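One protein chain is absent from this view; the other protein chains keep their places.
The block that comes next holds subunit A.
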Amino acid sequence: MRDATSMCYDYFCTVGGGLEHFCSKELLRFGLTNVSEVSEGKVFFSSSLPVHKLLSLRIPERLFLLVHKEPQFLISHPMRKAILMLRDVIERDSCSKLDCSLKKWRDFPCSSKCTNLDELSFRVSCKSYGEIKRVFPPAFLGKIIAGSLLNIRQTWSTDLRNPLLEVLVHAKYDTLIVGLACCPMNFPLSKRPYLPSTMSSTFLRPTVCSALIDCGLSTYKKLPQEKKGLEMINSPTLNKQHLVILDPMCGSGMILAEAVSILKDKNITLLGSDIDRLQVEIASRNILNVENHSKQKKVSDELSPCKQCVSNLFVSDARALPLKDNSVDVIISDVPFGLKHYSYPWKKESSYLESTKYTSEANECQQFEPVHCYQLESNVIPLHAGGNEVQDIAPKPFIKLDATVEKDAKGTSPKPESVTQIKDASEEVSHPSKRRKLEDKNNHFMGVDSTKNMLPNLVKELDRVLKSGGQSVLLVSENLKIDLLSAVNKVTKPDNPSRTPDCSSKIIKSIINDEATVAIEEVVITNYDESNSKVSTKSQYEWVPIEQHPVKLGMLDAVICVFGKQCVNE
């Protein structure tokens, strides 16, 4: 019985929307793990990995020991029967499984305060969805489960505030899941100890950052293909190379901070830039925290943590980067969504656009977009206040930091009044008020529009600094994806302008017809394919879309777009 398999336990983790795939990849990379099922928001697996390894997972939100999982019976039976069956789940069926899971649970640090398994304080956290919710509201479900637990463990007590053990019950569509939390409620895996806890929800989630970095390295052309994504962290190839990674719109530097903590001992130079000096300062503080944190952790370790990335930060406009051509291996960035962070259009920008067909097409697009954005936004704000997977557009729950956070222009706005000189304090203060005025609902339209107009110039500049064979990972909001794709299409293939109107008009048509986004995506992608075969002029590099991963940021839909700068005439 005591062989390797007996040490294998069943777990599941909860994952941010769209990141399930990244999570299972991460688990498989760790080895000793079988991923058994990936469903919306959850990944089920069995693993014999040691506890500290499991707790070092970067993509999941929370980790649970799986006690029970079975097809849904709650609504397929009469209420009375269903309740009896549910009680059976705890009291009979999974009793031995519960014992076994509890034993493993004691290995996790969150159980350290527990001295005796017989005197355990616990709480039951329940969620039920859809139809089940009507018959079994979460509170009711919780009562039944808690009652059953107290039946079999009479010495246990309930404690809603500070329980030692949290029992999770999810009744969703077709499955009922019972699990034991392996990390405290207020300290999920996704919480990074080096980040200020009160601020983290206004930033891009570190889990999403991890996924972005994974994408950035995954198909990096010069690395052996069998080593994909973060897997190649330990590959010898990387140690022989030196990669330059750039986040041209780093904001508060979440992507860079995550990169430092993942890639700390690697031969990597991180460059970060933002248009807003204050954001760059926040980023540099965040990155410094990460480095200090890893330093403390490794004090006894002979491996020296590097402190080399701290000041590779500068203030610049992502449309006019102060870097050499072909000097960056990987670009990873979070493009402003135009909701909270948006760009002040360059005067030149409008004329640049007007002179091309792209503009008129884009403008046509915009006739539809504002309505869409407005709805999106008004939906998002109230819901966001409670959610924790919030990104950029969170309302302003942190009053003190308000001014700072708001000011993040994500490297997109040339602010004429502050361009040349070092801004003095009074100028700094004058900004938030100006910005706040623009926060008016009406002006959000302008935000989205100006972000759209900025995209061609942005892509053009990124293309200039990106090495051929390099990779670019951009996180954009779902409704800006089409604009990004057509900007990439337009800008990185200047010799072939005939295709763009085609493409855009199809897109517009599909928007008019209110077709699913998937359909739009297909239109764009097929257009790329056709065009690839048509290009036959001089050898040139263009951005080829490699992957797209839709993700959820709170209530907002976004897409991770991965492009490779490849030679098309190879």
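Simple rule for what comes next: contacts are C-beta pairs under 8 Å (C-beta built on N, C-alpha and C of every residue); 3 or more make two chains touch, one makes a residue touch a chain; residues count from 1.
Here is the rule we use: contacts and distances are computed from a predicted model.
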{"item": "Name of the absent chain as recorded in UniProt (options \"Gamma-tubulin complex component\", \"Multifunctional methyltransferase subunit TRM112-like protein\", \"DNA damage-binding protein 1\" or \"Ubiquitin-conjugating enzyme E2 1\")", "value": "\"Multifunctional methyltransferase subunit TRM112-like protein\""}
{"item": "From A:Leu102, A:Ile144, A:Leu256 or A:Leu313, residue that would touch the chain that is not displayed", "value": "A:Leu313"}
{"item": "Given A:Arg29, A:Lys97, A:Arg153 or A:Arg277, the one touching the chain that is not displayed", "value": "A:Arg277"}
{"item": "Selected from A:Leu321, A:Val335 or A:Val473 as touching the chain missing from the view", "value": "A:Leu321"}
{"item": "For subunit A, the residues touching the chain missing from this view", "value": "239-242, 244, 265, 267, 269, 271, 273, 275, 277, 280-281, 284, 304-308, 311-317, 319-325, 327, 346-348, 414-416, 418-422, 461"}
